[in-house]
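== chain A ==
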Amino acid sequence: MDLDALAGCLASSACLVTQTTSGLIIGMLLFLVAVGLTLIFGVLKVVNFTHGAFYMFGAYFAMTSYQATGSFVLAIVCGAAGTAILGLIFERVFMSRVYGANVLMQLLVCYAFVLIFDDVVRLVWGPEFKSMGMPAAFQVMPLFIAGGVVPPYYLLLIGVALAAAIVLGVGLARTRLGKVIRAAADNPGMVSALGINTGALYGAVFALGCMLAGLAGALAAPVRSLTPGMGFSVLIESFIVTVIGGMGSISGALIGALLLGLIRSFGSQGFPLFTDGLMYLFMVIVLVARPTGLFGKEVA
Partner candidate 1 sequence: MLEIRGLSKSFGGVRATDNVTLDFADGSLTAVIGPNGAGKSTFFNLITGAFRPDSGKILLDGYDLAGSAPAEIVRHGIGRAFQVASVFPSLTVEETMLAAVGADQRRAGVLHRRFPLPEMRDRAEHAMELLGLAGKRNRVASTLSHGDQKLLDIALALVLDPKVLLLDEPTAGMGPEERWRMIDKVRELWDTQKITVVFIEHDMDIVFKIAPEIVVLCYGRILASGTPAAIRSNAAVIEAYLGTEHAGGSA
Partner candidate 2 sequence: MTELQAERATKTLTTPRDDAASKGWRYLDVLIALAAFAVLASLPFLSSSKALLDFVIRCSAYGLFATSLNLLVGYTGLTSFGHGMFFGLGAYSFGLIMQRTGASIPLAFVATLAITAIVATVIGAICVRLKEIYFAFVTLAFQMLIYSTILSWPSFTGGDQGLRGGIPRPVFIGIDLSNHVQLYLFSCALLVLGLLAMRQIVQSPFGYTLRMIRDNAKRAAFIGIHVWRAKLAIFVMAALFAAIGGMVMALFVSGAYPEFAYWTISGEGIFINMLGGVTTFLGPMVGTVLLLILNDTVTRFTDYHGIVLGIVILFFALGLRKGLMDFVVDWAKQRREKGGSA
């Protein structure tokens, strides 16, 4: 425990800026992953324990694409699209078989695939830590805001994540597909009775959720190291975010993710060894006070 360091950081505007932006990018990445998770849960009523694996694939797809073509934009697209397609296949072939089953079965199927996916990545890309490296366009001088160091890539990351959030929010609220999705979340039986192809809908939603996780992975690739199994800690953290924010709530996921990101970054100042523990403590506190999360609805 190093409370002096924490106090010192809070007092210094430079440290404040650095840690806040760091917390923001952790938060925004978490948000993308978490919102995918919460979307899948809200509509399909299933907890996607493989979600972290799609984050991992997003990163690896992006890295390989970038190494092949040198285009950052293409890398992001590959990461997102690749995971969307993979997610669709996975959902149609495997996940759909365990929709009615109890949560342990679903957990088991997902756990099986986590094991398989991790090994597949190890097979194809190798077990060592890999890195994509910062794309040339961003290898520029960091910005200095109030004395704090802010790499411009961070701003892009935050921007893209925010844009995705806005598109998602508007899409769900205004477009026909969005309305159908929200209806399915509320009353799946009714939606199928209305003649809507629930199979296609579920596939689309699952793919969308995985795509968001993949997008997060692709965005994270330049600033994180890649390794098989990198999905696991992201999975746990995005769970914490969705549970804190409330399963099924997008705004909850945003608030939860930002809170968690800030706890992580400032927490690492004051509690370097217990940073993870802080997150879990926070989760326990929130859940004890509000078992359905900050914005969650009571599950009937």
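Behind the choice of candidates: all candidates are chains of the complex that A comes from, given by their letters.
What we mean here is this: a residue touches a chain if its C-beta (ideal position, glycine included) is under 8 Å from a C-beta of that chain, and two chains touch if they have at least 3 such contacts; residues count from 1.
Keep in mind that this is a model prediction, so the values were computed, not measured.
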Candidates 1 or 2: which touches chain A in this complex? 2
What part of chain A is in contact with candidate 2 in the complex they form? 47, 94, 97-98, 101, 103-105, 107-109, 111-116, 118-120, 122-123, 236, 239-240, 243, 247, 271, 273-274, 276-277, 280-281, 283-284, 287-288, 291-292, 299
